[in-house]
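Pasting in a structure now, in structure tokens, and then I'll have a few things to ask.
Moving on to chain A:
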Amino acid sequence: MFMTKNVLKNLMTKYATRLYPFKKRETFQDVKGELKIEIEKCILCGVCKMKCPSQCISVDKDAKSWGVDPFSCVYCGVCVDACPVQCLYQEGLYRAPLAEKDMVLHIQEAKPVEPAPAT
Partner candidate 1 sequence: MKDSVIVLTEENTSELSPDRIISQIRTLKDEGFRFVTMSSTDLGESICVLYHLDKDLHLVTQKVEVPKGSKIPSICSIYASAFLIENEIKEHFGVDFDGLSLDFQGMLYLDEEVQKTPFCKIAIKRV
Partner candidate 2 sequence: MARTVIPFGPQHPVLPEPLHLTLTVEDEIVLEAIPKLGYVHRGLEKLAEIRDHTQMIQIVERVCGICSTLHAMCYCQGIEALMKVEIPPRARFLRVIWAEMHRMHSHLLWLGLFADAFGFESLFMQFWKIRERIMDLQEATSGNRIIVSVNCVGGVKRDIDAAAQQWILDTMKIVEKEVLQLKSTIMDDFTVKRRTVGIGVLSKEKAYEMGAAGPTLRASGIFQDMRQTGYAAYSELNFEPVVETDGDCYARTICRFNEVFQAIGLIREAFAKLPHSELAVKAKGLPNGEVISRVEQPRGECLYYLKGNGTKFLDRVRIRTPTFANIPALLEMLPGCDLADVPVLILTIDPCISCTER
């Protein structure tokens, strides 16, 4: 009885929901989405691995690799804040659903050795 006005208004106006997936909403800035790394900048210090609450990051200094388990990650952003060279960042979009569990592994390429300065 009291909702009649609301009901009539809802009939006349557009949908309250979006026709997803045909129309997608723009993501906001600084949304904590998928975790990515710029591997060339990484100094393999391991601070992100120590600070992670769910212990999903693996750093190997000898193999020069940085890996994350995207299914254990809770996307809290603590590693992004803790990284001393700011090479970790979070995308605005969330990770797409996958059919199988997979690990993400980045291997740093060997840097070219600079010739020793002539004395």
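The set was built so that all candidates are chains of the complex that A comes from, given by their letters.
One rule holds for everything that comes next: contacts are C-beta pairs under 8 Å (C-beta built on N, C-alpha and C of every residue); 3 or more make two chains touch, one makes a residue touch a chain; residues count from 1.
Remember, predicted model here, so these are calculated numbers, not experimental data.
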Which of 1 or 2 touches chain A - same complex, any copy: 2
Touching residues (chain side chain A, partner candidate 2) in the complex: 1-3, 5-7, 16, 28-32, 51-54, 74-78, 81, 90
